[in-house]
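The structure follows.
Yeah, one chain of the complex is gone here, protein chain that is, but the others are all in their spots.
And then subunit A:
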Amino acid sequence: MKLSADQDKCIGAGRCVLVAPELFDQRDDDGVVEILQEQPPPAQLEIARNAVALCPAAALFAEDA
């Protein structure tokens, strides 16, 4: 799986970080998402999908490799 984010859509909700703190962080100044691991390890795949599905700004994408 490959994770990506559209930072222009991100509204800094931090939902992704709450769900998957090992995969996402927020920029300090404006809270915009930063991806920590573009390729989540197997144990994090389900969590990654959940984070993508919950993002209220539809700013996250998971492409199945």
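One rule holds for everything that comes next: contacts are C-beta pairs under 8 Å (C-beta built on N, C-alpha and C of every residue); 3 or more make two chains touch, one makes a residue touch a chain; residues count from 1.
The rule we apply is simple: contacts and distances are computed from a predicted model.
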Per UniProt, the name of the complex member that is left out, chosen from "FAD-dependent oxidoreductase", "ABC transporter permease subunit", "Branched-chain amino acid transport system ATP-binding protein" or "Xanthine dehydrogenase family protein subunit M": "FAD-dependent oxidoreductase"
Absent-chain interface as seen on subunit A, which is shown: 9, 11-15, 17-19, 26, 28, 30-31, 46-47, 49-50, 53-58
